[in-house]
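A single protein chain has been removed from this complex, and every other one stays in its place.
In order of appearance the chains are A, B and C, and numbering begins at 1 in each one.
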Amino acid sequence: MKTTEILLLLLCLNVVCFSALPSAPATCPADLGSECSGSGSDEWEGEFFPGIPKIKYEGPSSKNHLAFKWYNSEEVILGKKMKDWLRFSVAFWHTFRGSGADPFGAPTKFWPWEDGTNSLAMAKRRMRANFEFLEKLGVEWWCFHDKDISPDGKTLEENNANLDEVVALAKELQGSKIRLLWGTAQLFSHPRYMHGAATSSEVGVYAYAAAQVKKAMEVTHYLGGENYVFWGGREGYQTLLNTDMERELNHLARFLEAAVAYKKKIGFNGTLLIEPKPQEPTKHQYDWDAATSANFLRKYGLTGEFKLNIECNHATLSGHSCHHELETARINGLLGNIDANTGDPQIGWDTDQFLTDIGEATLVMLSVVRNGGLAPGGFNFDAKLRRESIDVEDLFIAHISGMDTLARGLRNVAKLIEDGSLSELVHKRYESFDTEIGALIEAGKADFELLEKKALEWGEPEVASGKQELAEMIFQSAL
Amino acid sequence: MKTTEILLLLLCLNVVCFSALPSAPATCPADLGSECSGSGSDEWEGEFFPGIPKIKYEGPSSKNHLAFKWYNSEEVILGKKMKDWLRFSVAFWHTFRGSGADPFGAPTKFWPWEDGTNSLAMAKRRMRANFEFLEKLGVEWWCFHDKDISPDGKTLEENNANLDEVVALAKELQGSKIRLLWGTAQLFSHPRYMHGAATSSEVGVYAYAAAQVKKAMEVTHYLGGENYVFWGGREGYQTLLNTDMERELNHLARFLEAAVAYKKKIGFNGTLLIEPKPQEPTKHQYDWDAATSANFLRKYGLTGEFKLNIECNHATLSGHSCHHELETARINGLLGNIDANTGDPQIGWDTDQFLTDIGEATLVMLSVVRNGGLAPGGFNFDAKLRRESIDVEDLFIAHISGMDTLARGLRNVAKLIEDGSLSELVHKRYESFDTEIGALIEAGKADFELLEKKALEWGEPEVASGKQELAEMIFQSAL
Amino acid sequence: MKTTEILLLLLCLNVVCFSALPSAPATCPADLGSECSGSGSDEWEGEFFPGIPKIKYEGPSSKNHLAFKWYNSEEVILGKKMKDWLRFSVAFWHTFRGSGADPFGAPTKFWPWEDGTNSLAMAKRRMRANFEFLEKLGVEWWCFHDKDISPDGKTLEENNANLDEVVALAKELQGSKIRLLWGTAQLFSHPRYMHGAATSSEVGVYAYAAAQVKKAMEVTHYLGGENYVFWGGREGYQTLLNTDMERELNHLARFLEAAVAYKKKIGFNGTLLIEPKPQEPTKHQYDWDAATSANFLRKYGLTGEFKLNIECNHATLSGHSCHHELETARINGLLGNIDANTGDPQIGWDTDQFLTDIGEATLVMLSVVRNGGLAPGGFNFDAKLRRESIDVEDLFIAHISGMDTLARGLRNVAKLIEDGSLSELVHKRYESFDTEIGALIEAGKADFELLEKKALEWGEPEVASGKQELAEMIFQSAL
Partner (left out) sequence: MKTTEILLLLLCLNVVCFSALPSAPATCPADLGSECSGSGSDEWEGEFFPGIPKIKYEGPSSKNHLAFKWYNSEEVILGKKMKDWLRFSVAFWHTFRGSGADPFGAPTKFWPWEDGTNSLAMAKRRMRANFEFLEKLGVEWWCFHDKDISPDGKTLEENNANLDEVVALAKELQGSKIRLLWGTAQLFSHPRYMHGAATSSEVGVYAYAAAQVKKAMEVTHYLGGENYVFWGGREGYQTLLNTDMERELNHLARFLEAAVAYKKKIGFNGTLLIEPKPQEPTKHQYDWDAATSANFLRKYGLTGEFKLNIECNHATLSGHSCHHELETARINGLLGNIDANTGDPQIGWDTDQFLTDIGEATLVMLSVVRNGGLAPGGFNFDAKLRRESIDVEDLFIAHISGMDTLARGLRNVAKLIEDGSLSELVHKRYESFDTEIGALIEAGKADFELLEKKALEWGEPEVASGKQELAEMIFQSAL
């Protein structure tokens, strides 16, 4: 078999191969049509989720697994409706393309509406399921990658045409009630991106990635998306031995500059978001954490053009608490969106679990409230069912649980603020700086000679207890 | 679409789905034959690796990437041929079924001899490639999982028939020069095993797994395998909230007891090996590390029947050095085999890299030499090419590099032993126990009253320097 | 200066040197008496904690930092008084000898009752403070190391005499209301123990350690202690390069056998407890985790004589959840006591923080309730104030917070049990084993041939959803 034959085979197989990725259940290629067992139609009789009612708020005492216990969308907390603080979004990839596959196992999820293909018809049917899901769950936002929602064709042109067709349907289904939180281009799954996209060592890949982002940005704009996300899937390295890190980072900057220029050109006003992650799939991702991403943006003069999309699981993988990453983003003026999930404290890879830890949720909401909310960003559920959760109702249970947990966090923050003792404790700790000399210091007017003079005058300084245990007690009491 | 239809589709798709697993490149199902683009024949004209010569030893000064610089198979080191100390084995799954897929990406490797199917014909052709690879590389052992080497059919009977056909060819190709180090059953990829195999919550899965192990043990025996391995892929839990750990561990013990009984029944004299791993794919694997596995074996009275297969990457994931795990296995009388690879010290998942660290290799060989070698076990290269390494020659380079590194480690151990100063340092540290009182203590005859009497008599004990820096200096000098 | 002079100086300085250890605030040596600024008397006018009332239960709505919100000692939960489930104990070392020193800093805590010495008088005064603390806090148990409560003398005989004097006072102060949960010998701080105690390379150290444990066991018995703990402070290695691990483990086993013999000889009926910890201060501690400790006990035939003291922070440092370690101990029949604390999920050393995480506390109590309680063990607060918490009231706040958190955990477990849906979910998962074939398997009567027959008969097994998200939702609802 010759190289050309292999390449033809590759073209033919790609779509199949991709089908067992975590983000894509087993399917047939869009272009094989009748050879696959797909029904060939995007129609679906009746409901996609027949046994599932519209999810309602029933309060904390409810035992109904298909009801909210803490999330009451219209209820006003701290001056805003819960839904406006939380701006929940469903992630199309996990919820509709998550197959349950992992590095050691094949897909486990075979939803009733899937016909085993990745045909255009199936892509559209799946999009209909998405909108029914959103409606029943009472979530008004969604997010996607280009490759989640439409099948690859044989060429870039075909890819784009397929995408257009599905996006047109999505636009129609959005109607006036559902909105797009953000779109993005998937630049990590295809073999062409194995060395990265904007940081690939191959110039052709750089160009291809640019074309793909261009299109994804256009359709995000068309769908009224409020943000556009860059997650640098393979922008990083596997070993420094074969890598010119400086050159790669320069390429990444040039790429993002071009994205900014194109955004302006087409009149897209959404926020551009960078999503930090320390590693996986690469040994080192260039957007390691919030501070690393901020350094990159500052170095290349891009701070005004980007914000950060902080993911809790990425935070802990980088050695920080999620709260730390949110606060770091916030005080750098960069907190734009949250990918709501959690990891396992004993696991060293991205598990993307639904957050159910109340303390963690309360800390997350503390940052959000301090930030005055996240709009135009929101909470995107970048979280997936466990591989072993294979009932359709599990999709609902997981989202309800995640929404309730964050809603409970918001209620706890309201309690903390009402109580006031935690913020008073913090305020008091620093009150020695609320003085004349403190003001001089903070204004940059206290030089070492003045400070030495003061030190000699004051003698040994008194230092107060840090009261960490008291702070923890107060915090825990609000949960 | 009804459940039954879905199930049929599932049956049909399974083989496709599996095709994008790391352990299986994109293929067609065995039973679809002509609908796939496969050639339908296991023939292959000429060599599989046409540009690659038989790999020879050229010594440390060679610049030839396709030559050994340290591994000289027939050379005698410490009284044994290098090949007898090292007993290298190629892992069929990584080398011939590794596709380059990862949780974020599709396969990247498309070897020339692959026809895009997982047909029986293709399975056989691949087996021929394996034996040419072994011959050119100068490796005399190989290892496999049942699912690596033969395609699934629609039923257990069909699976077994397919396996038999491929195994018959393997037997023929082995001839008198190549031997099977070990076989094993793959009990983690298929959705039926999502809750484990011997520890699945479903009794039907337990039975299915038993049938699969029964068959894998039979073919291992048929091929003259010297060992049989149990790696508990999904024997563990994702959350304790839904798990009865005690019951699952009991089931695992019953399963292994049945395996021992069957081994004896069929007259298979190979060693049974358990392979510890702390986690991945599950949050917690029951065979966490060497000590945990030893505890399990002791608890259920299985210590006489099993040894351990230690993998370096699993060792570091469990928080230990590889040398620690080897020594723990050794002093518990359980060191049976080594899965030769390494991880990345900053990465929290199993990267299965080829070991190229000389210090690490020297420590590994230190344990092996202390153990008097590994036979009937050996060094199985449970290591894979990086996803981005897509040239056929990379398969050779990686194995040569791994073989040379361990060979260099063996040479270093010989230097250390010849020099003698490191073992003398250790011996001297404990010489205060080479005394009358030391002998009493070690014989269990020194009670607390005697010891207190001695302590009062001796006064404050003198304590000598631990000389760690000196030990490290001596060790480094041997590298 | 000659070696002998240095040694004399060493003797003189040891007691001083030790004074800046974390477990010992700045003091003078016991034998220098008047040269130190100590008051020379164990008297103390009035209360040690004058502003602190007896801590009472005020319920969840209380804002009083010096009141219990969840712990109501006499209230009956799940058939037992809270105090009998929880059996709280104060750790003398952290609470009364914790100085706030750390590897980068000097002591920060200077309690009013401390006179700057480690004289016998001061040791007694400190013991009085301990009993007032217990009384005000409403805790009925305490724990100690020999070196916490009495100063070193120049010889073993002097050490023992000092210990006797303080222990006599403690006995008196215990009266009928306060009891000793456990005692232990401190075998890691003194330079003589730098290579370990029972695993030291010096036989004289082994003997000294035996004498010290002998004495500590005697005074524990005298004080009516219900348990005796072995924490292998430096029983482990810093590098395998200079270590004979097998010989050291044998010595450890001989040592523990002698301890068992002596325990029986003196009629001490308390439980002997081993406390697993993976590392710190050594690179590797021999009692790495519960399973490793169980393996050691089984290997040397000691399982009947020892149980485990599980510490949550040690659990997470070894890569496990605390719940995992508790369950592992429980199903091995080894759960004896809990060192109640927590670590920081992003920190790689032992922070010994007071547990305030409600979810974690609920999981801990789940294991305790399954175990039928911990008696004769209990919950020892092996937790310390942060270095920066320097107010006397912080000692109370921290303990109240820790007690309330575990009490809240217990209440949550009661809710979970009452609700029943979580245990039902688990029970149902395994119900396919509650069958005839399941019973055969569990009885060890199902061989591979029978199982294969069943597998062929049954065809592809059905596998149910793992329902992890539902389990998490139910769990979270109980918090």
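Note that contacts are C-beta pairs under 8 Å (C-beta built on N, C-alpha and C of every residue); 3 or more make two chains touch, one makes a residue touch a chain.
Since the structure is predicted, the reported quantities are computational estimates derived from the model, not experimental observations.
*Asks:* Taking the full complex into account, find the residue in C:N160, C:S189 or C:N313 that is in contact with the omitted chain.
*Replies:* C:S189
*Asks:* Looking beyond the chains shown, say which of B:S73, B:Q238, B:T316 or B:N337 touches the absent one.
*Replies:* Touching the chain that is not displayed is residue B:T316.
*Asks:* With respect to the chain omitted from the figure, which of A:A91, A:L120, A:L187 or A:V213 is a touching residue?
*Replies:* Looking across A:A91, A:L120, A:L187 or A:V213, the contact with the absent chain belongs to A:V213.
*Asks:* From the listed residues C:S62, C:Q174, C:Q238 or C:T303, report the one that touches the chain absent from this view.
*Replies:* In the full complex, the listed residue that touches the missing chain is C:Q238.
*Asks:* Touching the hidden chain in the full complex, which residues of subunit C are there? Just list them.
*Replies:* 1, 3, 6, 9-10, 12-14, 16-22, 26, 35, 37, 39, 99-108, 110, 112-113, 115-116, 188-191, 193-195, 233-234, 238, 279-281, 283-284, 317, 344, 346-349, 386-388
*Asks:* Can you list where subunit B touches the absent chain?
*Replies:* 60, 63, 65, 69, 316, 319-321, 345-346, 354, 356-359, 385-386, 388-391, 394, 397-398, 400-401, 404-405, 419, 421, 463-470, 472-473, 475-477, 479
*Asks:* For subunit A, which residues lie in contact with the unshown chain of the complex?
*Replies:* Interface residues of subunit A facing the absent chain: 11, 155-157, 191-192, 194-195, 200-208, 210-211, 213-214, 238-247, 249-251, 254, 257-259, 261-262, 278-279, 284, 288-289, 291-292, 294-296, 298-299, 318-321, 323-324, 327-328, 331-332, 363, 422, 425-426, 429-430, 432-433, 435, 437-438, 441-442, 444, 446-449, 451-452, 454-456, 458-464, 466-468, 471-472, 475.
Convention: only the chains that are shown with their structure count from here on.
*Asks:* Measuring from the mean C-alpha position of subunit A to the mean C-alpha position of subunit C, what distance in angstrom results?
*Replies:* Their C-alpha centroids are separated by 41 Å.
*Asks:* Which residue numbers or ranges of subunit B touch two or more of the other chains?
*Replies:* 191, 194-195, 238, 279, 284, in rising order.
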